[in-house]
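Here the structure comes first, spelled out in structure tokens, and everything after it is commentary.
With one protein chain removed, the remaining protein chains of the complex are shown where they sit.
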Amino acid sequence: MQLAFCTWPEVEAYLGRAQGIILPIGSTEQHGPTGLIGTDALCAELVANAVGEATGALVAPVLPIGMAQHHMAFAGSLTLRPTTLLAVLVDVLRSFARHGFTRCFVINGHGGNMATIMTAFSELHAEASLAGGASPLRCRLRNWWSPQAVMALQQELFGARDGSHATASEIALTQHAWPDSIKRAALEPAQAPSGSGFTDAADFRARYADGRIGSDPSLASPERGARLQAAAVAALAEEYRAFVEEA
Amino acid sequence: MQLAFCTWPEVEAYLGRAQGIILPIGSTEQHGPTGLIGTDALCAELVANAVGEATGALVAPVLPIGMAQHHMAFAGSLTLRPTTLLAVLVDVLRSFARHGFTRCFVINGHGGNMATIMTAFSELHAEASLAGGASPLRCRLRNWWSPQAVMALQQELFGARDGSHATASEIALTQHAWPDSIKRAALEPAQAPSGSGFTDAADFRARYADGRIGSDPSLASPERGARLQAAAVAALAEEYRAFVEEA
Amino acid sequence: MQLAFCTWPEVEAYLGRAQGIILPIGSTEQHGPTGLIGTDALCAELVANAVGEATGALVAPVLPIGMAQHHMAFAGSLTLRPTTLLAVLVDVLRSFARHGFTRCFVINGHGGNMATIMTAFSELHAEASLAGGASPLRCRLRNWWSPQAVMALQQELFGARDGSHATASEIALTQHAWPDSIKRAALEPAQAPSGSGFTDAADFRARYADGRIGSDPSLASPERGARLQAAAVAALAEEYRAFVEEA
Amino acid sequence: MQLAFCTWPEVEAYLGRAQGIILPIGSTEQHGPTGLIGTDALCAELVANAVGEATGALVAPVLPIGMAQHHMAFAGSLTLRPTTLLAVLVDVLRSFARHGFTRCFVINGHGGNMATIMTAFSELHAEASLAGGASPLRCRLRNWWSPQAVMALQQELFGARDGSHATASEIALTQHAWPDSIKRAALEPAQAPSGSGFTDAADFRARYADGRIGSDPSLASPERGARLQAAAVAALAEEYRAFVEEA
Amino acid sequence: MQLAFCTWPEVEAYLGRAQGIILPIGSTEQHGPTGLIGTDALCAELVANAVGEATGALVAPVLPIGMAQHHMAFAGSLTLRPTTLLAVLVDVLRSFARHGFTRCFVINGHGGNMATIMTAFSELHAEASLAGGASPLRCRLRNWWSPQAVMALQQELFGARDGSHATASEIALTQHAWPDSIKRAALEPAQAPSGSGFTDAADFRARYADGRIGSDPSLASPERGARLQAAAVAALAEEYRAFVEEA
Partner (left out) sequence: MQLAFCTWPEVEAYLGRAQGIILPIGSTEQHGPTGLIGTDALCAELVANAVGEATGALVAPVLPIGMAQHHMAFAGSLTLRPTTLLAVLVDVLRSFARHGFTRCFVINGHGGNMATIMTAFSELHAEASLAGGASPLRCRLRNWWSPQAVMALQQELFGARDGSHATASEIALTQHAWPDSIKRAALEPAQAPSGSGFTDAADFRARYADGRIGSDPSLASPERGARLQAAAVAALAEEYRAFVEEA
């Protein structure tokens, strides 16, 4: 049940029987020579909507632009400063709370968003904690690929060649959902993840010349994407059901 | 050409031949008993992508959540505070400028966003104006319904019963694009626009009991939506072409 | 009744019989070779005080510095960043609300302030809308030249040569009120308004070499200023009376 | 030479011969039963303009609303939050620097502004200090009553009955300049300054029932105001001349 | 080599031979009935100074107050809002960069700081990434207990009874360093970590009545603290040496 396709009386009725909502969040950033710039938002939205169908949960629109400062040396990448993304999240969470939602399950498509999302949860709660009141909303952050069943399948399908950016997995997911947008290119072996990490956009590009980190997206296929999606949706649907029930 | 479905080398190639980009922005807010909560984002995205197809322009992902504080007394509406939306826009515009885009054409689906968007343009330019430099990006704001041809067609199709919120026009657009999501309900005549405007969410709801302002969405139909969309896309495509050429 | 010249017991007495207040806002920015840098603030203050006399309304001090980033390439222009002006307005409006004022009528002297002022109203209300409370203050924005009677008189007196910046009208107003400060200079025909608008200060100056947009201030005279002022005051006084009475 | 009454070519010519500017700042706040709410802004503006005449310095418009949170329990007082006032000052100072002003002499009419003004100077310089550059503007803060000659005259005229808020001195200054706005009321002896200071508006009002701190404004007269003004202008003019010359 | 006990010529000399600096950060928050409120800051400072001695690295003063909003229902806990802590870190990192430090090794004593610290690193780099420049500073975050050798020793000494807040390990560390401040109390078995996590301060206290999460601090002893400290210092010294050498 997608919020965007509901009327307000339908949401009001939903709130009479349930108080959970799913918030997908992605990023708009380079994913190597063959990965879609929208990969992280597309995957988060895709998985979130499917989890919504599986559980009957309401699903908010995907936040398409995340914290991707380190990708800005590749054309087309967009970023919010972390403090901006944090403000967006606080406002959206306050909007949920205003209507009586008590649980927000964030399905994330971009590792680079994680610290900011967790920080936003704390920012929301800090206000209540300093004022001596109680925050009406409990939040949970899950990356779509983090459930154990998904990681096991990634390992089975791609092993170490899944990589850590522009992964074979996420590209497979988009291939499955948007087969008309499959891109092909001759790929050098990707640079392995630097033990040193990276700092800003210039540093990232100096380390990872075509944008990938350790991934071989030529291993991706729509079929593998379908299996990964099914695994992610099943695992997250279960987690969502537990989350809205828990004390 | 949707940014989300491009790779970074494709965007790099695009920038070699063009420096314009289209940014759709909407809102996630109540649209009366039969209008979709996502109406403003859906319409902006729909029109923007079609203008992109007509002109070859690159189209960024829609910003789905706008400034909708006055709708917060209806379940499911989401809002950013104006200062948050302003920060988002400044970051996105700076991201465009970083890559060498020199023109940004904003296609807006929500009247309530307009003041904040114009303010964000000024905030972006103020930094250059205070520092004595030059802003690399020129921006233009257009609502999808503002071209004269669109307003004439609205008048022809619905007259005064188009209204000013949850309009027959915008609902027709979504009916055309998402016929499976057409909602029906018995509707009272909508409250006419108050000469007094409105302030906050409580005030808005007190004035407009079911969320509509002066509209009769029962006049909407997919066919009428198709005509409106065609008119909007034709007019805005022409405006976009002129915008990227102008001095 | 000017707030600056009242004592607090006088304001307390006023609040016992009326809850409206007028807030003039201007700008400190170039107005071409013969226009005063203070034109926008002077006009707003002048008109606001006269409306106050006509209606018995309390009038706050003029906010003299507005959002004028695009004028910063001309010596003496001052600007607040839009976000700063927004913060100022929110604080002033909260100050009014603190004392029990329920209506604030903003009389504006600078078109460039409009988007930021409207955004500030929304920022004020957003807090109540997100918290589920009610905003105590209703606000209205009016430019002193926007009433129909004023625009008709501008057209009658100056036609198209009134222009859109450093207008003959506003300069006439200051000539009427401060005849000792009338400035004369040989003027080229002003550059007509660019269809492209403008972005930052460098861009504005490149388009409008002496600072005027399409205006011929040599048409201004104290007598014409007197007529314009009378028209503005009459119209806005009526609007103010209606505003404080409306539901 | 008041900036508001100059044209931009006049300011440009001024900058060819001088780089100093005077910025008056006041407050809009209660000044007891007989003091004008605008006292602090009126005095700052009055003195600043006279110093400008005496020295040929350019004088910016007065900032009429200051940091007056502690006066908010008296009707008509307005306040900016300190952080808002700080942002205003930084923007105005950056505007000055943009045009090539190198010295800004702030003439202040409200003790409660002092900490925020000094903090704003540091905020301005901190950016250069962190970036490793150099701030183009040097700033000086002076209250109109702080020169030794003024304080001596206050002591001579009023002794301890000058007080520390709604002082006989400042009220005399406004009586001199605006004799039509002299207010009379029977006054209790004012509460002496609490050794404990004050915190917020409620605390201030609890300590100082009619708004005065230790002052007897019945001692004020236009003549005394004239003497005080002359003393302030003479002293500050000399200070200004030294300031713009100093290394 | 502690920065606080150096003179500036000593730091200048240091920068001639090394460009790394260690920044300890802690928290001031409840640590159960027997843990010191300063535990996190004390441990971070202790370990950081010892790593500085082992490696010759310069060590900045500990940031004693962290992000501890969830502990605010226990007397004496202090917190910064996450956005405040983020601003502090950005300023401190910019200060380091100003002097030519190129590597900052953060030794953290509080898990609740982690997301905000990582977000601050991104905020710092985002400015360079948006402007197209390069960030001069590379940062690394390590909790003092995160090296494998430390976790193995924690497991050996305390097993699961180490817990996850007010751990036996951290309390042992403070017992070793400040034996005069060892506190004793009869302790109930600690509440095991809730699968649901926690939100704000009220929620935290409702779940963890005496402030501990799953820990048995009665297992702590100065001797065990000494072993843990030695393990942490050895591991982090090695990590620091590698960090300042890495590409």
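Annotations for the structure displayed:
The first chain written gets the first letter, and so on, giving A, B, C, D and E; residue counts start at 1 in each chain.
Keep this in mind: contacts are C-beta pairs under 8 Å (C-beta built on N, C-alpha and C of every residue); 3 or more make two chains touch, one makes a residue touch a chain.
Computed from a predicted structure; not experimentally measured.
Interchain touches from the omitted chain, evaluated on the whole complex, reach A, C, D, E.
Note on the undisplayed chain: of the listed residues E:51, E:65 or E:237, the one touching it is E:65. Of the candidate positions E:33, E:56 or E:111, contact with the hidden chain is made by E:33. From the options E:48, E:80, E:137 or E:220, the residue with contact to the chain not on display is E:80. Against the chain not shown here, chain E presents residues 2-12, 14-15, 28, 30-38, 41-42, 60-65, 72, 74-81, 83-84, 87-88, 91-92, 95-96, 98-100, 178, 181, 183, 185, 211. Within the complete assembly, residues 91, 94-95, 98 of chain C touch the chain that is not shown.
In the full complex, the hidden chain is touched by chain D at residues 67, 69-70, 72-73, 79, 81-83, 86, 112, 114-116, 118-123, 125-130, 133-135, 137-140, 194-197, 199-203, 246-247.
As a working rule, only the chains that are shown with their structure count from here on.
Where the sister copies chain A and chain E meet, the same residue numbers recur on both sides for over half of the interface positions.
Annotation: B-C is the more contact-rich of the chain pairs B-C and B-D, by number of C-beta pairs in contact.
Between chain A and chain C, the superposing rotation on Cα atoms measures out at 120°, rounded to the nearest 5. Centre-to-centre separation between chain C and chain E, using Cα means, comes to 54 Å. Measuring from the averaged C-alpha position of chain A to that of chain B gives a distance of 25 Å. Contact with two or more other chains is made by residues 72, 79, 81, 83, 91, 95, 98, 129-130 of chain B. Chain-to-chain contact here is organised irregularly, matching neither a line nor a ring nor a star, and falling short of all pairs touching.
Which chains touch which is summed up as A-B, A-C, A-E, B-C, B-D, B-E, C-D, D-E.
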